[in-house]
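Missing here: one protein chain of the complex. Every other protein chain is in place.
Just so it is clear, A, B and C label the chains in written order, and each chain counts residues from 1 on its own.
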Amino acid sequence: MGRELVGLLGEHPDVGIAFATSESEHEVLGHHAVPLETAEGRWSDVELVFSCLPHGVSAPVVERARDAGTRVIDLSSDLRLSDRAVYGLTEVARPVLPDAAVVANPGCYPTAALLTLLPFARAGLLDTTRPIIVDAASGVSGAGRSAKRELLFAEVAEDFRAYGVGNVHRHFAEITQHLLPHTGPADVVFTPHLLPVRRGILSPVHLPVRQPMEREDGERVLLEAYAGEPCIRVMRGAVPSLRDVVYRNRVALGVVSVRHVSRPMLTVIAAIDNLVKGAAGQAVQNMNVMLQWPETRGLVC
Amino acid sequence: MGRELVGLLGEHPDVGIAFATSESEHEVLGHHAVPLETAEGRWSDVELVFSCLPHGVSAPVVERARDAGTRVIDLSSDLRLSDRAVYGLTEVARPVLPDAAVVANPGCYPTAALLTLLPFARAGLLDTTRPIIVDAASGVSGAGRSAKRELLFAEVAEDFRAYGVGNVHRHFAEITQHLLPHTGPADVVFTPHLLPVRRGILSPVHLPVRQPMEREDGERVLLEAYAGEPCIRVMRGAVPSLRDVVYRNRVALGVVSVRHVSRPMLTVIAAIDNLVKGAAGQAVQNMNVMLQWPETRGLVC
Amino acid sequence: MGRELVGLLGEHPDVGIAFATSESEHEVLGHHAVPLETAEGRWSDVELVFSCLPHGVSAPVVERARDAGTRVIDLSSDLRLSDRAVYGLTEVARPVLPDAAVVANPGCYPTAALLTLLPFARAGLLDTTRPIIVDAASGVSGAGRSAKRELLFAEVAEDFRAYGVGNVHRHFAEITQHLLPHTGPADVVFTPHLLPVRRGILSPVHLPVRQPMEREDGERVLLEAYAGEPCIRVMRGAVPSLRDVVYRNRVALGVVSVRHVSRPMLTVIAAIDNLVKGAAGQAVQNMNVMLQWPETRGLVC
Partner (left out) sequence: MGRELVGLLGEHPDVGIAFATSESEHEVLGHHAVPLETAEGRWSDVELVFSCLPHGVSAPVVERARDAGTRVIDLSSDLRLSDRAVYGLTEVARPVLPDAAVVANPGCYPTAALLTLLPFARAGLLDTTRPIIVDAASGVSGAGRSAKRELLFAEVAEDFRAYGVGNVHRHFAEITQHLLPHTGPADVVFTPHLLPVRRGILSPVHLPVRQPMEREDGERVLLEAYAGEPCIRVMRGAVPSLRDVVYRNRVALGVVSVRHVSRPMLTVIAAIDNLVKGAAGQAVQNMNVMLQWPETRGLVC
């Protein structure tokens, strides 16, 4: 995530990196690298701080930077469920970002799931007597670059597996907490899987709906909700694959009306690049809005 | 499928291949190869015929072989929904296989889905007021060896996509027809995906259940249903990945009780090798039972 | 190649695509698409024509465009061994490109091999009493997008194979013809291999040299030959991998002095993206020089 962010910021025409710190990725930071202690003393020198620190470690650093009067985008999960930060799903948070002191950048899976579900939830279309099923599959970069045996090529290639089955993954709470205000209580079943690819998340989302809806009806809900959105692509009569989104700050969505069921359901296929719109790209998008710059500056959507 | 079957039969200690026919795979058949017309004249020379012909082409050939008095295992989908053949899900059909004239070998996805669902259905545990979700992902060998652009390495590698979304895949009807007698009407949503691996199917199956069930309760349902089954492995406290099943005539099943839902649900992860237990291996297993040989002869389970 | 070129030209700030034609890739061409016959009548409307036609088909079309007074860059191999075209290895051909009517864009393997070998050849350092060995490995995109069985995911994944072994690949003649003037007669052994990756060529080139040379000596030959070259990266004390070059119009070169041999040898590892510096990117680089624009405009090197 940090590498991707440094890469994006390096290409951003209006950004200068003042300093950066990392325990394991010095070669990425180049001449920007400083020790963490040095960084801690320099918060007030900069306009904005990005934290890609590990979950659990990030919050106190974010707090100190904020206390020094610096705005912060936190890419960890520490503040995503907290009211101390604006939850930075850009398309939702846009109005409040220009005044935000601290932004909690959303997780990759929640970005895909929430941008799929919210338009239907807000339109009162979800039938919450039946469960919403989110079976998401991610490439390995979602797990970072630490050298774990289960992420070795020899383990991942030619394999596919579910993990965090049964709503035990951290992102489950992130999805449901931000969905709840729009749906009321609803059962969500979220199951992440590990794909033998480097980047990208594909997620079928199965939505029980309160009235019969054809594909075009579902597409219309999304098209109206996302009219003019530069980073959301609603496909018509097709569903996306990873290829449509990797290396882009984009969510691609495709709708299908489920045949042969007694009560109406839609399936929406959502795709994002977990490192871009699912992490570093959305952080840049948030920065652009916070600083009232053009929203997609430095991004390929 | 045909290649895999020829490979398995070649290793089977009690089988001799009398003749074989193929339009595109002569090199696999070796000295067994004969033209289809020759084969058509020789049905009565053999004890059993396997048909791996394409869907739509297979049924008339199967019929002629049967009319010649020869028993047939049809690996196409032509007879899977028909009462002219025994549906050869071995663990279910075992009692009637020894007398079967024609066996319709199940599809790969239905084998995984039905062996997951049937024990819960028969025990009356499924809550059919909520939908059953089957999000299955298969390696490319499920699509055969024909040279289609969408199966090129350059298209499949680093990608993941859903296809047949919305219950339009042929296997949907195969799953529901064989489930219906045990559940009564039930909504099933079946979504196949294409994985960048060569072999294997992994399928999360989300089951609404009529009463609260812990993981152990779900495992017990499967363990009791499949006690003594040589080709079904019920994992305890774990879920399978492709690695647990490839090159084996095995279904591996792992159960999780879903947390944080208001009405009880289980998620079962099912894994099979689509070419073995999902096709050629199950055909050999069926042959063994039909001929009253030891059921797993020639198979690695 | 054509897809990649359309992509690069679409991003080029100074290029407008007037029209384009393809039998199989209409969706890539979009509103630029015209039938070939229409294109044939419009050569004189444009400043430059790129031909990505198949080998054997390209030459007559190139000729007609040139006869219409239009400059042409031919990405096929038809004219690479002919004196009717300038051989467009940009770093070598730069002085004559501004006046060239027809440029034969080099093949991917020859681009890597020649840019490795020429500096040593010109410096008189190659020992031609011993053979030069070029064992190059390419990703599948080198073979185009036609649906051939040997390019299916199921065939390529987890495999690696040599093809065109023994100097029978078309690129052998391209390498030797353009090397000969600088070395005199020399034995070259060129063996291409197919890698299970989508893009990129990595090529160890083993060079017998006439005098003992340390790594630094070899690096110096390349650094001097390529001083100021924007698209050639000579690594110091390291060798490149595909990761260093994919999606870039770059050749990366790393030198090693071979230990434990009685007569001196260097091994140079060369890496390029076969579709960029090995094809479409070099074509754009050539166009820029032909039109006396900044050489890397529209390119990432």
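Of note:
The rule we apply is simple: a residue touches a chain if its C-beta (ideal position, glycine included) is under 8 Å from a C-beta of that chain, and two chains touch if they have at least 3 such contacts.
Since the structure is predicted, the reported quantities are computational estimates derived from the model, not experimental observations.
Between the chain not shown and the residues A:R198, A:R220 or A:R263, the one that touches is A:R198.
Across B:E158, B:E174 or B:D187, the single residue that touches the chain missing here is B:E158. Mapped onto chain C, the interface with the missing chain covers residues 129-131, 133, 135, 137, 139, 157-162, 165-168, 172, 176, 185, 187-189, 191, 193, 195-200, 202, 204, 206, 208, 239-243, 246, 254, 256-263, 265, 267, 269.
Those residues of chain A that touch the chain absent from the view are 140-141, 145, 147-149, 151-158, 196-198.
Note that only the chains that are shown with their structure count from here on.
Distance from per-chain Cα centroids to the pooled protein Cα centroid is smallest for A. Centre-to-centre spacing of chain A and chain C amounts to 39 Å, using the average Cα coordinate of each chain. Annotation: 48 Å between the Cα-based centres of chain B and chain C. For the pair chain A and chain B, the distance between C-alpha centroids works out to 37 Å. Counting partners per residue, chain A has 157-158 as the residues that reach two or more other chains.
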